[in-house]
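Before I ask anything, here is the structure I am working with.
Note that this complex is displayed minus one protein chain, with the remaining chains in position.
Per-chain residue numbering starts at 1, and chain names A, B and C are given in the order in which the chains are listed.
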Amino acid sequence: MADAEPIKAIVTPVRLEYDFTAGKAATLFLRGLARKKIIGARSGPGQPVLVPPRGADPRTSELAAEAVEVKDTGTVVTYSIIRVPSENIKFELPYACVNVLLDGAAIGFFHVLQNCPLEDVRIGMRVRAKWVADDKLTTSVSSIEYFEPTGEPDVPYEKLRENT
Amino acid sequence: MRDVGILSFAQSNAKSELRNEVEILLPVVKEAVKASGLARNDIDFTCSGSSDFLQGQPFAFVMALDGVGAWPPIKESHVEMDGAWALYESWVKIQTGEVESALIYSFGKTSPGDLAEVLALQLDPYCVTQLWPDADSVAGIQARLFLERSGRSERDLAEIAVRSLADAKDNPHAVAKGDFDAAKLLSEPYRTSPLRDHDCPTNADGATVMVIASADIARKHGQRPVWIRGIDHRIDPPALGVRDLTRAPSAEIAAGKARVGADKIDFAEIDAPYTHQELILREALGLGDGVRVNPSGGSLCTRTLFSCGLNRIGDAYQRIASGDGDRAVALATAGHCLQQNLVCVLEGE
Amino acid sequence: MADAPDVLRGPHVLEYPFKRSLGPVLSRFFTSLRDRKFEGIEDKDGKVLVPPQEYDPQTGETLTEWVPVGPGGEIVSWSWVSKPRKKQPLDRPFAYALIKLDGADAPLLHAVDAGSEEKLSKGARVVPRWADEPKGGINDVVCFDLEGK
Partner (left out) sequence: MANLCGVIGIGQTKYDAKRIDVSMPGLVREAALRALEDADLSFADIDAVVIGKAPDMFEGVMLPENYLADAIGATGKPLLRVHTAGSVGGSTANVAMSLIHAGIHDRVLTIGWEKQSESNAMWGLTISPPFGVAVVAGAGGYFAPLIHAYIERSGAPEDTGIRTALKDRQNALLNPLAHLRIPDIDFDKIANSPMLWDPIRYLESCPSSDGACAMVLAREDLAEQAPTAPAWVHATAMRSEPNQFPGRDAVNPQAGRDAAADLYKQGKISNPRKEIDCAEIYVPFSWFEAMWMENLGFAPEGEGWKMVYEGATALDGDMPINMSGGVLSSNAIGASGMIRYAEAAMQIRGQAGEHQVDGVRKSMGHAYGGGSQYFSMCLFGKDKP
């Protein structure tokens, strides 16, 4: 024992369990996903629709609690091709991570894009949510398996600039 | 030093809160801003306090910006500490002359995690955390040493709990409250000896918000100005075996710097999560037996971690503002066994 | 949103095996523990600290004087845990205690397996119960037992 190597490092495992609460606005959104609907929220009529909603309109800090359904189609406002592995991420590498401005929403929504060659991914591309099978729908963003191209003509960048 | 006055204070405390931090903060910020008489955009500086580990999510304070009026961009800072230290940073900022007013907020959710285990991560990560001592046991070790040194009894501790719970009845924001009998409490089993349930804090979820300003603005506010007459904070060494756990030298130094003893203290609001800690802090602050402590019920009845220190200062402010006393001391604590303390002396005009 | 739905809740687990490099002081302390020996370090006032601190708690000066201590010691203070948690060192009621090892001045926090709280007192003598296969770490000491148990 005496001539064993000195201890230079120790491993201290930490495992903490939390009972996470989603909050009111996010609950509306998540319950919508289980019904194949994308529900955003706004602070009042004429105000921008936030998806996913976090409870407030960040520009005004007014409560954004009015539920508004948006479409499951949208436009890629920006993207990245992910080629680096990361813990907690389940997609096969490489994959396209896209920020989608859903039709009817005022802020972009991050998800993955599939059924599209990586070299074709571009800003302005029209996409649609691919939902999981009805019996797999849950109160989770994973109810949307991925986004895929619709084949519609691209939206010119100038129209999107505000949202990048 | 420039005179700095408190313009308003608002709080939200609940045993368990299902809203997210944005949803909790938003109405409390609105209430405090409205009561300050200032428009949100006219408040020069913003500073917040919170801890990522309570929720188990890094950067919780980043999302909180949605609910606190951060557009157009604000001069803002965040301490990974109780909001009382955010108040300190804001007070310093006003002292520099760069700003005239500040919004301070803090939030904490103790309910999502197993707090006893979460707080073990605050101990020595090499030699102590892996034994997973829960916070109540660590406080119990301190309590036993204190009772032995001071000659106080478990009955003295129970009476602190009885008094705090009774006082909390008048505080609509208090989470635990009611009429209890010391003898009956003492017949209950120990939780972590020598502490029983009544000696340990009732943890809560919530937020606190305060608005402060320099003298000219504070005087225009209309209601009785309440001034921050002294504010200071200090820290003791971390190792539990190294310090005298029966005393809080950091609180003592801070009390001296904040000039607690310069004049008569009418009452105190002390962030003492455990009954015996109130007695340790009473000594450190040099408070006589006649000084009323924690008319709000204190952190024993409502401990919204990372928010309850600022909450005590806010409670003291509200009491003075409403005319119930002229000079008060408030204390916020952090770390195990009162390791770090902030002392704030408030005075009504 | 008058008919706000019941707010969703779900389990969230934060888990990581943090790897801690030790530096010279903790490395020596844990290596000694692996060899079933306690060592402390002297602070600037000549007090022996266990676990060893890298720096003087009051002045921040570097500490270098090692002193063998223990293995036995006495209880300075304790708190009785009647309902142990899963992560805690023992699965039956036990005490967390500050233990002053023989030759040390500052006490060390560890668990004491006494069976019942009545057997504990200030000054009670304890001895370490070593792990079957010490690996170098505070858990090389499973807990302390009352001496002569």
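The definition used in the following text is that a residue touches a chain if its C-beta (ideal position, glycine included) is under 8 Å from a C-beta of that chain, and two chains touch if they have at least 3 such contacts.
Bear in mind the structure is a predicted one, so any value in this text is a computation, not a measurement.
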- [ ] Tell me the shown chains the invisible chain touches, ordered by label.
- [x] A, B, C
TODO: May I ask which residue of B:19, B:40, B:93 or B:173 touches the chain that does not appear here?
DONE: B:93
- [ ] Check each of B:85, B:132, B:146 or B:227 against the chain that is not shown and name the one that touches it.
- [x] B:85
- [ ] May I ask which residue of B:66, B:167 or B:315 touches the chain that does not appear here?
- [x] B:66
Open item on the list: I need the residue numbers on chain C that touch the omitted chain, in ascending order.
Closed with: 8, 10-12, 14, 16, 18-26, 53-61
- [ ] Would you write out the residues of chain B that touch the absent chain, in ascending order?
- [x] 1, 46, 51-53, 56-59, 61-63, 65-66, 70-81, 85, 88-89, 92-93, 95-98, 118-119, 121-126, 129, 232-239, 249-250, 253, 334-335, 339-340
TODO: Would you write out the residues of chain A that touch the absent chain, in ascending order?
DONE: 8-9, 12, 14, 20, 22, 26, 30, 48, 50, 57-59, 77-91, 97, 99, 106-108, 110-112, 123, 139-142, 157, 161-164
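Here is the rule we go by: only the chains that are shown with their structure count from here on.
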- [ ] State which chains count as neighbours of chain B and simultaneously of chain C.
- [x] A
Open item on the list: Among the chains here, which has the CA centroid at the largest distance from chain B's centroid?
Closed with: A
- [ ] Between chain B and chain C, tell me the centre distance in angstrom, where each centre is the average of that chain's C-alpha atoms.
- [x] 29
- [ ] Report, in whole Å, the distance between the mean C-alpha point of chain A and the mean C-alpha point of chain B.
- [x] 37
Open item on the list: For chain A versus chain C, what separation do you get between their C-alpha means, in angstrom?
Closed with: 44
Task: Contacts with 2+ other chains: residues of chain A - done: 10, 12, 14, 16-24, 26
TODO: Pull out every residue in chain B that's touching 2 or more other chains.
DONE: 18-19, 56, 112, 117, 125-126, 130
Open item on the list: Applying the document's contact rule, which stretches of chain B touch chain C when the two form their complex?
Closed with: 18-19, 56-57, 112, 116-117, 124-128, 130-134, 136-145, 148, 189-195, 237, 239-243, 245
Task: chain A-facing residues of chain B, complex - done: 17-20, 22-23, 26-27, 29-30, 40, 53, 55-56, 63, 65-71, 111-114, 117-118, 121, 125-126, 129-130
Task: Sites on chain C touched by chain A in the complex - done: 1, 4-22, 27-28, 30-31, 34-35, 136-137
